[in-house]
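Below is one structure, written out as structure tokens; comments come after it.
This part shows chain A:
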Amino acid sequence: MLQIRWHSRAGQGAVTGAKALADVMARTGKYVQAYSVYGAEKRGAPMTAYDKIDDKPILDHSKWMTPDYVLVIDPSLVFQEEIVDNTTDDTIFIVTSHMDKEDLLSVAKHLQGKKVYVVDAIKISQEEIGRAIPNTPMLGAFMKVSGIIPFEDFLVSIEDILSKFPKKIIEGNLRAIKRAYEEVK
Partner candidate 1 sequence: MAERYELKQKEVWDGNMAAAHALRQAQVDVVAAYPITPSTPIVQNYAQFLADGYVDGEFIMVESEHSAMSACVGAAAAGGRVATATSSQGYALMVEVLYQASGMRLPIVMTVVNRALASPLNIHGDHSDLYLGRDAGWIHIIANNPQEAYDLTLCAFRIGEDERVRLPVTTNQDGFLVSHTAQVVEPLQDEEAYKFIGEYKALNPMLDTKNPVTYGAQTEEEWHFEHKANQHKALMESFPVIEEVFNEFEKVSGRKYNVVETYKLDDADIALVLMGSAYETAMLAVDKAREEGIKVGLLMPRVFRPFPYNEVAEKLKNVKAIAALDRSAPMGTTGALYNEVAGALAAKGQSAIMTNYIYGLGGRDTTVEHILEVIRETEKNAKAGKRVTDLQGFINLRGPKLSFN
Partner candidate 2 sequence: MATPKEMLTTWDKVQFGAVLPAFEDPEHKKRSKFHSYNYSVADWRVEKPVFNRELCIDCDFCWVSCPDSCFIVEEVVNKRGKKQAKIVGINYNLCKGCAVCVEVCPTPIKSLLMFPEYVDNDEALKQWPTKDNK
């Protein structure tokens, strides 16, 4: 079972991102679970969202997991040590930051020795979508790093999932996804 944990602030779209990823993976015949852990608190509060992806129906309804991937879509949460909770040496971190990996690791010491990829999902979303909603660019970066499904297939699915939005938003998101796919390192 592939397990993914998102770190985000309430309002940044981690729940939507986690559900979109689940939807994409379900279309490939996988079983999925997407959920989040939050209280009744205000927008901006740190929260987590989760994806579980498996070949058989997912029965575990506990929130606890040892993630294979940790996706951090808020640049300030990168500095919270909670993002390494319950991870292993094999856990892959994809984090949002304007810094390059070396500079980031010199400050975010808890990430040293971990497998870390960096993408500036905030800047990408601001420039391509017009708002700091870093969830879809993070999906692009995740597709590149994980190689879980062919990127073209992903683009077809995500375009369909976004189809309820206006054309301008869809196009912006697709541009942001493609840019993040290219820029993550």
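Criterion: a residue touches a chain if its C-beta (ideal position, glycine included) is under 8 Å from a C-beta of that chain, and two chains touch if they have at least 3 such contacts; residues count from 1.
The candidates were selected such that all candidates are chains of the complex that A comes from, given by their letters.
All values derive from a computational prediction rather than experimental measurement.
Trainee: Just to confirm the interface: in this complex, chain A touches which of 1 or 2?
Mentor: Candidate touching chain A in this assembly: 1.
Trainee: Okay, in this complex, where on chain A does candidate 1 touch?
Mentor: For chain A paired with candidate 1, touching residues are 18-19, 22-23, 26-27, 31-36, 39-40, 57-64.
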